[in-house]
Each structure stands twice: as C-alpha cells, then as structure tokens.
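Just one protein chain is left out here, and the rest sit where they should.
And then subunit A:
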C-alpha cells in the first residue's frame, strides 16, 4: 500500500519505502545522507529506533540494579540486543518491526473493521488453540510460564506493602504485558525464517523476520491477519519497553495496566515463542518478588509484567477475583459462554486481539477503586494481575460480565442494554463483540461486552488509555512523512518527525489519510474530510524549522493556472524546461534562472538541495508584489491597552501588568536572538476615557494625552507613541512606575471597550504597520460609547430556541470593527478580569476575527492568579507570531476546501484572512468533493500562508500534504484519525450553536456519528448479529470522545456554568489544534502513587471509579490542572507532596506545591512543570480533596461518568449510540 503511495513522491521516496523493510533502510541511509544531510540527520532516524532500545536497556539497567527488576529488564535488553547480536539479519528485523507496527497497527485496525474479522479468527484460531486457553486468561502465552511465579511473586509484595501493593498490583500487570511482548518478540524473531513472505507484504520486504515468527506460529494464510494482529503487538512490545517503563513505572499501575494488557494480547500471537518464555519466566518470577518490594516503580512494572504470566492461569485470576466476585465471575463466564456458547473457545481466542484493541485490561485495574469494586473490585487489586489475563481471555470478560450483573449499579444501562439485548439476548450489544461472531478476531472483546448487555462492563468497552498507550508503544521510530496516506502517531505520543515531502503532523493533521474517491462514497460514510492546519506551529528542538527559500526578484515559482507554489508534487518534464502542476495538471515554463537538468529518473538534479522540491514544509521570501499597497511592510507594533478603572486597580491587575511589562518588553519576539526586536511598543490606559502616552526617548517624563471623545476615536499623537523599547527605556519605565500610582485612587468604575480597540487600530493605521493589541479589560463596557453593551445574561433562555442568541454578539459594531482591524493587520489579544458578566460572546468578536486570543481570569485575585496570568502574558508576548496573514488552501482537482473553522476573518470563500497568526492557532479546513479523485494520484493539498514576520519580512509558508484515495470504504475506515475527527466535530458543533438550538446541534452530531459507524458496520464489518456493536479500529474511541464533546459546557451547560464561560470556551476551542482538543475533551488523569524519573505514570480513564481513595491523582485538561487527593491517602505520600502528614491539614487554596527536598516532590513538580510547558496556556494548580466541595468541579472532568448537567456516562452513551446505529441499519 505504502509503496503505491510513494509513487507520487520523488522517486527517492519510493526507494525509501522499500527501506521500510530492512533492505529499504540501508538504501535510505545511503541515499538520504547526501541530499538530506543538510536538512536533518539522514537515515539516522531509522537507526535511532534501534539505539533507543539499546539505550532503554541501559536505562533499565539501573533499575535492574534492584534485585528482581533488574533481571527482568535485562532480559528485555538482552533480547533486543541478543536479537541484534544474534542474527545480523534479525537485528534489522527488530528495527524493521518497529516500523511495521506503526504502519501495521492501522492495518490491524482496519482489518478488524472490514475483512479482518474473518482473518482474525483464523489467526487466532490457530495459535490460540493451544495457547489461547492460557492466553485468554492471562497475557496469553507468556502467562502460562510465568503466571505461577508471578502470582506468588506478587502476592508477597502485596502482603508486604498492602497499600502500595494495590497500586503496584495494578501497574505490574501492564509492565508485564510489556515484558511479555519483548519475550514474544524475541521468540518471534527466531521463527522469522519461515514466514518472511507474508511479512514482507505487510511490512515491505524486510519485516518478514519478525512476522515470520508469527507466521510460523500462525497459519500462513493468516499472515495478513497475523501481521495485523501480531503487528500491533510487536511494536508495542518493542516500543513498550521504554514507554511502558515510563508508563507502568508509576505506581498507579492501574492505568498502565490496561495498556500493558494490550501488549500482552499482542503477545499471545507471538506466544509461540514460548520457547523464549522460559528465559523470561525464569527471570521474571524471581525478579518480580524481590524487585517489587524494593523498587516500587520500575520493578513493579517489570514484575507486574511477569506476574501477569501468573494470572494467565485462569484459575489464578479467578482466585483473585474470587474475593468479591469470584463466584460471579466464574458463573458469568459460563453464562457468557452460553451466549457465546457456540463460539466460546474461538471467541476466547478472538477476544485477545480485540481485547487489546479495546483495552479490556484497564477495567481490571480499575476494579480496585472503590465503586466499581463490587463488580470489578475483587479482581482489581489482586486480580489486577490476574485481571489482565482475564481481559484477554474471554473468560475474564465473562467474569466481568457477571459483574455487569451490576445491573443494580448501572440501572441506566439496562435501558440501553434493553434494546441491545433484545435483538441479541445472548450477545451484549457492545462493540465488536459478537456473541455469534465467533470467527471475528475481535470477538475477544465481545465476550466482555456480552456480559454487559444488561450492564455493560466499563472495562469491556474501548479504553482511550489503552489506545493511547498502544500507540505510544508503536511509535519508537521517527515518523517520516514521505509515505503518502500514512497516518501519523497519535497526538498523545511523543515522536520525532522527518520531513520527506509532506508536512509534519505538527503542521497538518487529517481526519482521513485515505480519502474516498467519489463524493458518493464520502457521503455514504459521512466521515468528515478535513485537515487541521497549524501553520506556524513550534517544532521541538530536534526538528528543523522550515527553511526559507528565496526565489529572487520574480518571487516564488508558481503554477500558471492554479497559482500553486513550487512543491514536490510538481513534475518536471521536457528535460526540466517545464513542469506540470500536481494540482491542476497545467504545464508551466521553468524560468531560466530556475532551470536544472533532470536525472535519469526524471528528477531534478538539485532536488535535494532545494527544500521546495523535497520537503513538505518550507517558506518563500515574498516580493513586493505580495505586499499591501505594493510596499514592503514596516515592522509590526505591540500596543498595550490597560483598563485602569476601579476594579482593575483594586484587583491588582494594573500593578501586575505594569511591573511585568518592565521586564517583558525585553523579550519581544525577534527572529535573530542576537538582534533587538524590531517590534515597537505603545501604551494606552483607559476607563471611560482613553489615555495615550508619549514616551519619546527625548522626553524627561512621559506625557499623557487624554482622549475623552470616545464616540469618534482618533490617535492624538504620532511621534512618540510607538517607540523602540531600548531607545525609550527610561521613559517607559518611568511611565510603568507611575501608572499604578496615578490611578491608585480612581473611583471610575465605568469602562469603554469599542473605542479602545479603535484607538489601537487608528494608531497602527497612523503608523502604517500591522501589529497586535494587548487589551487588559475588567468589566462590561457600559459607558456611553460605540460598542456599549448591556447585561443580557439570561439563564432562562438556556435550552430554548433563543439560546443561540446568547452566543451571538449583542451589537453589530464589533463585527464591523473586526473587519477594519483585519484590513489593517491589527490583531487583538484580550485579557479579561471579570467579576461578573462581561459578555465574552460580544467582546470576543474582534479577537476571534483577528486571529487573537481571549484569556479570562474570573474573579482575578493578584495573589492566586498572578502566576497564571503572568505566564500567559509572557507567552503571549513572546510567542512567534505573523501579521497581516492570508491563508489559501489549494487542492488537487476533485476536491476543494469548502469550509474553515478557527480565529480569522473571511471576506470571500477562499481566502482566510488573519490579522495575526501565532504558533498556537490552528485552522480546521473541511474538504468536499467536486469531482472524482484517482487512486493513483491521491489527493494533494497545499496550504500557503502569506504573512509578515515579526521583523517585518513578508513571507509565504507552504505546507504540502498528500493523502491516498480509495475506492473501498474499508480503506477509508482503516486510515482515519479519531482525534482529528473530534477536533472537526467540536468546531463544527460549536459554530453551529450560533445559528441552531443547542439540542439540534447535539442531535446532528450523534446522528452523524451513528451514520459513520453504521456505514462501517454495513459495508466493512463481517456479517454478524444485529445486536453486536462493531466499531472500526481507528474509530473505536469515537463514541467516548464524541460524548465528551456533547457533554462539554458549551453544548450541555450545567447550572453553574456562566454564559461567559460557555462563550469563552466556544471561542477558545475554535482555534485549538488536535493535541489541545484531545486533552480538553478527554483530560489526562495520572495516578501519582509512584513516580519514576524519566517517564510518566500511565494515565487512568476519566472515571470516578478509577480513583483510589488512597491515591493522589493529577488531572490535566490543557486549561485546568487538578491535584486530587484521596481521603485515605497514605501519610507518606502526603509528607512527600505537601510536607504535612494529615489529610485535614492540606491547604486546598494553594496554587503551587511546596518545594520539598525529596525525590517524589521534585518529580511531581517536574511533571507539573512539564505539563504546563506543553500547553499554550498556563494551568493553575488546584488542589482538590476528596469529598471537599471543590470536588464537584473536579468531577466535571471525569468525562466517562455521568455529568451533573445530565451528560450521559460513557457506557450509557455507547448503548445509545448502538441503538442509533441499529436503527440506521434496520
């Protein structure tokens, strides 16, 4: 597949592709070095993959020092190394494998979706038969060997450290799983010889080795299947070790566990390796016990991994569960079986794979937490380990099934279940689970689901955490963009990108990397075709920012017809004298100065010397033709407009801003760190009137110019308003010192707003430059002036057809103003400090239309919020920003960009105008067919952004993106990215509330989602009973994420959510990229019971039942940061974190943790800092004590639970979705 896609790219890519396979690699290294050398390390990326492992090994090494753990890791390392060492051939294999996983993982998903099912069964069938049994229960094969040891091993630790153990227990499993994988991998490798052919298909030629093993173990026919199934595992395994370490390491084990489980599942297939197992098992068992106790984190993971093996024995698990549910569990299994009856065994086998996908494991761990406890509880802690196995095994699922017997606990579910069950009493209408679909590989999940039919086991439904962890495990290698139609790793995964002709996913992410060829297909599937573009995204330090290309006086070379810019998709013909546009096929002469000969492959000889011919992202230097009024632009200006009314002064805002600006002005954006920033600054304060300041360097004192004529704003001075910071430093400092004093006694409470922006705009006009306004504002502008507003907050309108009016601006004034601002390149950033309703919906109009940002600090108190505000301000001032930008998206014939979402203004249907565009702003572009696409050429898009840099240079940033086209729906479903789809849906919906009743918007979303899934079920999934819910692998999280969107404050406000908050969020989300929307809608919840340096604990699902009373959790949404402290948390933890031994003494008003000199505290603060660094807005830390009043706020973010405002729980919603789908299907 990939290979085909490659064709579009320069031939080199084609070569590289093969490179994917081992052979390919070599070439790549060789070939790239030359051309790419300049851009980035050549092939190294690939190799890195291998090195990392080695590194990881060493890293682990340390931990290994711990008694037991050491051994485990070693084994790992050894394996990996050994592999490398062992077989020259193999080593590559291992390397190759990692990749395959990347690409393959999708395949598997896809496989499951469509054809896979049949295949899966087969695969599983074969391998499982023997191993299955064990596998199902435990981590698959591995389990068999290690299980026993693990079991015991764990037991001891637990006993020794009860509390810890629980935590541990959870984590271990994951680690185990990981551990096993490696094992399996190792074994697999050996086998390779046998099945190379099959593997090659998937991976390309090289993979065979790895696959081979699988193949060998599995039926040859199943190769594909295998690969699919096996693929995921291998990557996970390999990758996991490192990632898993970090993940599992943390005590929370629970969370990590789930992911682990997946790997385990993957292992199962590999299990055949059992041979290897011995090695493992031996190692692990011993390690597990010893290691556990000593080194909680690392060992736990390792040990955990091992233990799982223990659990495998079905009996063992049962025992664990037993405590609470044992009886039930067992019975359930039996019952479920009945449902599955026919299939049971196969299912069992099937399940594993599915399990992996669905993250069954997590539930197990979750069980331990209080609530679920009854149902899952038992299994959880002790079972945790055991639990894992069960997950994999249908049996476990069954066990839970019985738990589902929850019936009681999930009363609601029954309802949903009702419908589902009705159709297929036996099959619980859960995901892929088909009672009948024995054959389906995914069946594994099924069993668990089945149980749920009455009450669904939350552990049996797709787990976001599982998916995230799986993806992390897969992505050990740099992601290269050379392959068309290749979906990048998830946004939650850390990975490096190598630009080989398509834009990095950091710049562009698509909902589908396989676009349907025809409009009919697209319509049928209802999958939105969209791209989320973040044109000025910041890249990590190890990636090269786009190169700047200067094509000389003539400006960038472009297609004559469609005006697309020179890019890798341009095909040079006639010896290089002309080129054919990849978008419109028009042939254009190559200007003499740009001429270059072609080599024998038809490629220009200088292809690799020119970024525009070999890279996906680069910049052109624009000529004067690209400038406003045909005049090169002036450097931009920053104008600070500070509210100095009573509230602003009293809250301390004025003082803080003035103090901060004194230092912040030294950090204005600049391109060359050596030089002073070219940005000029100006200052205005205002209440009912505006005060401009003359800070000309020649003045001894600043001068204040008051403009009271707010009805007809103008700039009272020209010279001395916008100044160079260095030249006027003394005057500016004097001014900033005096402003707080001057207004210290103010009694003015009224403010204006419209004239403030007008003032800034006029100033920029007068100076004839673009720029940014920083407005610090406190209150509803009720003073007599243009843009005056009245308080219209009316909660009675919520839920009515008039609700939409609350999101619309109150007056048309700001729309007009925004238009003027855009015309001048005047971007507005608004910092709000409201104590009451300020009508964000209206005040935000200008910022939103000009590419600016709105920051809101409700009830601002200097002490508590200063840090957040200042960090936001610093970042906002310093960040990379372009001005007076115009973005245009060009596409190949057949599709076109039809709709745009984000913070910008459009005066026509094609040009996105952004007065300002910073590195955090993303624009979502929707595409529609206007003709047919061809599978051969794929679909190309080129996003060109013309902007003025902060030094006043006019530039064009180009991002190119090519995706595949498909004529089979299955291909579409196999190459989707749910996170991006959610990003699109949320923006689509949040814009919809402007014009439609909120309920209608919600219904639309649900319908479209149901249609997407129904289409898949109808066209891609193997036939199965109607009662079975089958989700495409790539979209299995669509329901849970969509539910989060539906439950968001914007679409379903709680009683305590103000209109301002809703409007604020609505505007905020409209310019978020995928990373931000993901964490916003599905917050990251980290258990903190154990922390390891260098890795994060594996997250747990956002549900209250995953929280342990004895634990401490960190929840992050990108906007909020909570530290949740369980009521019965251990003293040691409290001492480590808060320096206080008692729960009652924790001061919940603290916004930063005390600096304590212990590793735990240091690490925790490191984590918090790193979270903050990742987000574009500073997150204030809120400490939430269990059962404290503030917990209500916190619970709001446990998005898998029912929300206080009436939002459905994940399980309920899934049932609902299932019902919808079934209705569509019938």
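Assume a contact is a pair of C-beta atoms (placed from the backbone, for glycine too) under 8 Å apart; a residue touches a chain by one contact, two chains touch by 3 or more; residues count from 1.
In the analysis below, contacts and distances are computed from a predicted model.
Asker: Can you pick, from "Protein SCARECROW-like", "Electron transfer flavoprotein-ubiquinone oxidoreductase", "Cytochrome c oxidase subunit 4" or "Protein transport protein SEC23", the UniProt protein name of the chain not displayed?
Answerer: Result for the unshown chain: "Protein transport protein SEC23".
Asker: Quick one: say which of A:718, A:1204 or A:1225 touches the chain that got left out.
Answerer: Checking the options A:718, A:1204 or A:1225, the one contacting the hidden chain is A:718.
Asker: Determine which one of A:542, A:589 or A:709 touches the chain that has been left out.
Answerer: With A:542, A:589 or A:709 as choices, the missing chain is touched by A:709.
Asker: Which of A:701, A:1007 or A:1174 touches the chain that is not shown?
Answerer: Answering carefully, the residue with contact to the hidden chain is A:701.
Asker: One chain is left out of this view; which of A:495, A:608, A:626 or A:692 touches it in the full complex?
Answerer: Counting the whole complex, the residue in contact with the absent chain is A:692.
Asker: Determine which one of A:684, A:735, A:769 or A:1198 touches the chain that has been left out.
Answerer: A:735
Asker: Considering the entire assembly, which residues of subunit A contact the chain that has been omitted?
Answerer: These residues of subunit A touch the chain that is not shown: 689, 691-693, 699, 701-709, 712, 714, 716-720, 735, 738, 741-742.
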